[in-house]
Structures are given as C-alpha cells and as structure tokens.
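Let's look at chain A:
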Amino acid sequence: MVSPVVLLAVPLGLALCVPLVGMASRKAAGFVPVAASLFNLVVSVGLLPDALEEPIVANLGGFAPPFAITLFAGPVGVLLSALVALAGLAVSLYALSYISEGPTIRYHTLYTLLLVGATGVVLTGDVFNLFVFFEILCISSYALVAYVGDRAGTEASIKYLIQGALGSALLLIGIGLLYGLFGTLNMADIAARMGSVDPGPVFVAMVLIITGLGVEAAIFPLNAWLPDAHSSAPSSISAMLSGIAIEVGLYAVVRMVFTVFGASSMLMFLVFMGFLTLLVGELCAFAQSNIKRMLAYSSIGQMGLIVFALALATVHSVTGGLFQLVSHTLSKALLFLAVGYMVYRSGSMEISSLEGMGRRMPLTSFAFTVGAFSLVGLPPFIGFPSKFLIVRSALAEQGVLLQVLVGLLLAATVVEGAYFLRVIQTVYFKKGRQQEARREAPAVALFSMFVFVVLIVVIGVYPNLISNALESGASELLERADYVRSVLG
Partner candidate 1 sequence: MSFLHDYVYYIGAFGLVAVGLLILLVKRNLIKLIIGLSILDTGVNMLLISVGYITGGTAPIFSRPGLSEGGMVDPVPQALVLTAIVIGVAILALALGLAVRFYKNCGTLDLRTAKELKW
Partner candidate 2 sequence: MIIVVSLLVLAMLAAAVAALVYRDLLSAVIASCLVSLLASILFLFLQAPDVAMAEASIGAALVTAIFVITIRRTKRYEE
C-alpha cells in the first residue's frame, strides 16, 4: 500500500516539470496534466478499498501525530481525490485541443497545480496545511480566470482575487485564534480538546473560518464573485471551477463544522443558508440570457442544495449530499465542456445564438442535453438518485418547516428544469438564421465529454456502484470520535 502523500507529491513534481518539458516541446507540455491526473486516479482508486476498511493516516516527516502534519485518507478524502483526478483527467484531455493560444505552458502548469491544491485540501488533516493548499487552489484559479487576458476575464479575476484574499485573511485570523485557544493545529487534536475550552471564543474562530472558506464554497451571501469568474474564464477552467473548486471549498467547510467543531448549533443555520443559496441561484439562473452565466448561477443553486443536504446531518442526508456533489461535478463539468465548443463555434455566449446547434454539432448538443437532464434530476441519469436521496432523507425528518422547505426545493427544481429546457429548445428546435455546415468539436474534446456522459448514465442506472462508499463517507463525516481515534490512536 502506498502512502497517500504520493497523491500530492507526484503531481506537484510533474507540475514543476512542465516548464522543463515545455522547453523541449510546447505540445508535450499538455500531456503532463493528463499524466498527473491519470496517476492520481489510479492511485486513489487503488487506495479506496483500504480506505473504506480503515482510514489511512500518514504522518509526514516521521513524527508523532499532533506534532507532524497528518494526511487523513478516509473514504471521503479518497473518493473526492478520485473525483478530482477523474474530472481533471477529462478536462485536461479537453484542454489539449481547446487551449491552443496564449501562454499554454503556463496554463498547463497552473492547471496541474490547481489539481494539487484541490487534492491537498481534501486529504489534509491539519488546519494550517488546509490553508496552504486552499491558497494553492485559489491563487491558481485567480490566475486561470484571467488567462485569456480580455476585459471581462481580468475584471472577474480581480473581483475574485479581492474577495478571496479577504476570505483567506479571515481564515488565517480564525486559525490563529484556534492555535491560541487549543495550542495545536491538528484537526483531530483540536476536536479532542473541544470540550475543554470556553465556547465563546471558539464560536468566533468558527465563524471566521466558515466565512473564509465560505467565499470559495460560494455560500450565499459570499458568492458575488462566482457568476463573473465562472462565466469569464476559459470553458475548461469554468468546468474545473464549477466542478471541483467550489465542491472542495464546501468539503473544507463541512470538515471544519462536522469534525473539528462538532457544531450542531450551526447546522440549522447552514440548512437555511443552503436553502437561500439554492433559491437565489436558481432564480438568478432563470433570468440570465448568457449561457455561461446561467450555468454559473445554476452552480450556486446546486451548491445550496448540497449544503442543505449535508447540514441536515443524518447518515442518509449526508450520503445524499455527497451523491449530489459527485453528480454535480460530473454534470456541470460536462455542461461547461459542451458549451465551451458551442460558444467557440457560434462566437457568442447569448443563448439565442445557439439556435440550430442541434444540427451543426449533434454530438456536443447530445452531451449538453445529458448534462442538463442529469442536473435537473431526470432518470436514468445520475442526478435522479442523488436528488431522490436528498428529498427522501429530508422528508424522513420531523418538522413542518422542513416539509415546507422540501416543497420549495422541488419548486426550485422545476425552475431549473424550465431554464434548461429553454436552452435545449433553442438548441434543437429553433432554426439558425443561416444554415451552416456541420462542424463537430474535435475528437479529443468529444472523447472527454463522452467520458462524463458514460459515467452519468452508468451511475444513474446503477447507483449502488458508489452509494456504499458514499455511505461510509457520510458516517466518517458524522462520527467525530472515530476520526479522532484513527488519527491519535
């Protein structure tokens, strides 16, 4: 069994190699992220059976747990790192054809480092180490959003950077307070000492940390940057930001709330925040005429749904939330990839300019349709079992308020269906002004899209493929004592 640290060290080493490879051949540089994510995918899947049995804990540097940085590869960590690697692999294949202009070597290096940052956040068991990897993730996102260098991209990146840096500063203050209060940075150690400290100051630290992480997780009202950043970035990066970055941010929030603070008092608040986020996201998405902005707002809505499900904090609802997270990653990444070439061919991001795409790019349009149906939650796609699980677990809870919330949640799904169907109608049933020749996306890009299509359909038909792993992930998130025991012994 390999140590989980290779999931971080090897891609990082490969990322450092990209400039050297690029000196020899510009073209070869694009294959380095492919290799890095393929390696991570293989190793994560290889680690999964072990991690499901017993979380793998690696103490770096060979020191005892509270004194060394700990990597914690439990079910959630390994699953998410496999998800990051999978999405990273497909998107890096897509980028081989999509990213052909500009400083491509820098693009591929930054992209690989984004993967490293995301993997680091999901694997680490140390609060400050979380901050460091979080910064790698954020700073590479800031740079990649501005990659094209046009006006919109630069402004979106600045907006993202200012809000993100503010969030990081609050996060760092929170971490400093945690260290002052507990005298340790190891998550398990903090969790074990939680009872021995005055709860007032701890609450302040928790609020600061959740606010700081919440900026990246796009929890309402901290998500003002998201529609701009996700719509102005190159589509391959939008796919990664929507599919990976915000999910990883949310994971960090959940890990802090559940495992470190064990804060049951925050949960009802988070349920409401998630619900508000869902409502705001879906309604704003409905009002958009720009396809990428629409997808970005839809991401906000989906994040709200995931927060809602996770914050209910029962095994079923957390399983549903994790399932929805996987489903959103696959579907939204697919949508952004498909839209990337549609926008590239039509030359405009307005939904109306996609008329007749069903004939011009039938395969890409098909992929888009699958992603959209999955996101809305239609069977037989992956979105159906995940939404079904969430609704069922929420209805199992007592309380009229919750029932009302579930009703509104279903209404929001209808809104979601409405705006996606509008786009699909435009794509297939409206004739373009002029008949243009059929011109598909390049084969590599289509291949990466169909990787997602196949996964969406297969998991949609056989949800049991991952639901067992997700369920042990859910119990890992909810059982603080087990987490503490497996780290500190």
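A word on the picks: all candidates are chains of the complex that A comes from, given by their letters.
To be clear about the criterion, contacts are C-beta pairs under 8 Å (C-beta built on N, C-alpha and C of every residue); 3 or more make two chains touch, one makes a residue touch a chain; residues count from 1.
This structure is a prediction, so every number in the text was calculated from the model and none was measured.
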| item | value |
| --- | --- |
| Options 1 or 2 - which one, within this complex, touches chain A | 1 |
| Touching residues on chain A, where the partner in the complex is candidate 1 | 128, 132, 135, 139, 142-143, 146, 149-152, 154-159, 161-162, 165-166, 168-169, 172-173, 175-177, 179-180, 185, 224, 228, 232 |
